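A single protein chain has been removed from this complex, and every other one stays in its place.
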Amino acid sequence: MDKLITAYTYFGEGKVVVNKRLIFYQEKISTFADFIRSLYKQEQVAYPKFYKMDSLSKLGFISAELLLKNENIGRFKPGSLAIVLANSSSSLDTDLVHQESIRNRSAYFPSPSVFVYTLANIVIGEICIKHGIKGENAFLISEKFNPGQLHEYVSDLLDNNQAEACICGWVELLGNTFKAVMVMVEKDNSGSPSKPEFTPLPFTETAFNYLIKEN
Amino acid sequence: MDELIEKLKKEVITQLNLEDISVDDINPDAPLFGEGLGLDSIDALELIVLLEKNYGIKIEDPKDGKKIFYSIRTMAEFITEHQKKA
Partner (left out) sequence: MKAVYAISENIISSLGFTVQENTDGLLKGSTGIRIYPDTTLFPNAVALSLVDTMSMEQRFKAILEKYKNKKNAGSYTRLEKMLTLSIADALQGLPLKADDDKLILIISTTKGNIDLLEDRFRAKFDHKRVYLWALASEIRDFFGFANTPMIISNACISGVMALIKASRLLRSGKYNYAVVAGGDIATEFVVSGFQSFQALSPGPCKPFDINRTGLSLGEGCGTIVLAVTPPGLNSHNILLAGGSVSNDANHISGPSRTGEELSMAMNKALEESGVEPPEVDYISAHGTATLFNDEMEARAISLCKLNEVPVNSFKGYWGHTLGASGIMESAALLSSMKLNRLFRSAGFDIPGVPEKINVLKEELDKPVNTCLKTASGFGGCNAALVFQKT
């Protein structure tokens, strides 16, 4: 039986869409930093640690923040909400910053707050910390968005009761180019708060592709 | 000393990415860790980098950090003292 996508967020082409509602739009993006800061302020996220995050983590963090805002994840047993994310460039955006800081022996100042973000899965860590998520978590790399791989990974977790529900997404960023889609996948619709504009979609590769392409 | 304190406040804000905090928000005598600015273990390491990068002072033992980084003022005093010795 198909699982369901009960909520989603989409970031791309200057748009931010949450459960079919366009909540933010910048026609011309100057920098990702400005874009995400504006969104952070508009949504009144109020989480000072946000400013310490690297760009990839900011993208994933805000995406999850919007996804989970009204989801009441307290309804899941502790440790039973999973998170599986993927991208193409891993943490390359921050890797380049770290590499630059050690390029010249005469100005050699590696920074721990930069280095810690030279691992793509830290974005998962940030999301878990904010929302108290302790379940299965995974970061995968593929050249392009691979909905089949994510579908298999998440379905397997839910089918084998390793998780009750799963946050799943593609979070890709390099410089000022970024795209993210994040979904909440559940076995059924029984617990998910209803959203007027969005009816749950079956969790299939097609639906995933649709969300990332059609928004 | 006051000049150094103001300079340090700005540098700490930059080094630690405290974007939503202004120099006026920082009391130079208030503890930086624990309650104060809510800094954590990574911030403590970053302050060590700040001292080296901006003032050429190397802290060999990170355990000394607790005293040195207690507040902006203790940082300023440490820098002043160290620069006298140099």
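Each chain gets a letter, A and B, in the order it is written, and its residues are counted from 1.
Heads up, the rule we're going with is that a contact is a pair of C-beta atoms (placed from the backbone, for glycine too) under 8 Å apart; a residue touches a chain by one contact, two chains touch by 3 or more.
Treat the numbers as computed from the prediction; the structure is a model and nothing was measured.
Residue-wise, the contact with the chain that is not shown comes from A:E126, picked out of A:E126, A:E164 or A:E186. Interface note for the absent chain: among A:T6, A:S111 or A:S192, the touching residue is A:S111. For the options B:L4, B:V23 or B:L45, the residue in contact with the chain missing from this view is B:L45.
When the missing chain is restored to the complex, the residue among A:Y8, A:Y40 or A:F139 that touches it is A:F139. The chain omitted from view is touched by exactly one of A:Q26, A:S89 or A:N209, namely A:S89.
On the side of chain B, the interface with the absent chain consists of residues 40-42, 45, 48-49, 62, using the contact rule stated above.
Where chain A meets the chain that is not shown, the touching residues are 79, 83, 88-90, 92, 95-96, 98-99, 101-103, 105, 108, 110-112, 115-116, 118-122, 124-126, 128-129, 131-143, 149, 152-153, 156, 160, 162.
By our rule, only the chains that are shown with their structure count from here on.
Across the complex, chain A meets chain B through its residues 37, 48, 51-52, 109-113, 116.
The residues of chain B lying in touch with chain A in their complex are 16-21, 38, 42-43, 45-46, 49, 52-53.
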